[in-house]
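Here the complex is missing a single protein chain, while all its other protein chains stay put.
Showing subunit A:
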Amino acid sequence: MPPVAPRSGDAIFANVERVNAELFTLTYGAIVRQLLTDLEEVEEVNEQLDQMGYNIGIRLIDEFLAKSNVSRCNDFRETTDVIAKVGFKMFLGVTASVTNWDADGTCCSIVLEDNPLVDFVELPDNCQGLYYCNILSGVIRGALDMVSMKTEVTWLRDVLRGDDVFELQVKLLKHVPEEYPYKDDE
């Protein structure tokens, strides 16, 4: 069977079931607000959003691979490129770009100029330290975990903190070799 060409993010987005983004935006906002009420420290909210995102990411990667026709990515650079061009478009309907590669090809930035999570959002002064979109860093880390790449994802720029774009730094910590559940020699 000849390999099928990878599908573009736009093509996938046009074919998946979609919902009004306002439901998603307002639900996320209400969750963040409830977490701020329930947890004592803003840093705990950041951690919880990251954990929620991780749990979502480890499941979204399955849908992504099932629908995108992406075959094995050969390296970290190719993987992040696919996430930015296909993954963000497929799920959020927005385009992300990859920049600021280091010499080793193990660290880069994913830049979002448009982000449906923050429509209608303003942060009050007592929420300094909150990474409102921290769920996204967890999603990326979780998804990459499932394709054997241990990463560290941190925010470099945040529109809600006065920057002009959202910028996530993704650093590859370790590429875990794939382990088979059986032994060939038995």
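By our rule, a contact is a pair of C-beta atoms (placed from the backbone, for glycine too) under 8 Å apart; a residue touches a chain by one contact, two chains touch by 3 or more; residues count from 1.
In the analysis below, contacts and distances are computed from a predicted model.
Set against the options "Light-independent protochlorophyllide reductase subunit B", "Probable electron transfer flavoprotein subunit alpha", "Trafficking protein particle complex subunit 6B" or "3-methyl-2-oxobutanoate dehydrogenase (2-methylpropanoyl-transferring)", the UniProt name belonging to the omitted chain is "Trafficking protein particle complex subunit 6B". The missing chain, though absent from the display, is touched by one residue of A:41, A:63 or A:113; that residue is A:63. The missing chain lies against subunit A, touching residues 13, 16-24, 26-28, 30-31, 33-34, 38, 48, 51-52, 55-56, 59-60, 63, 90-93, 116, 119.
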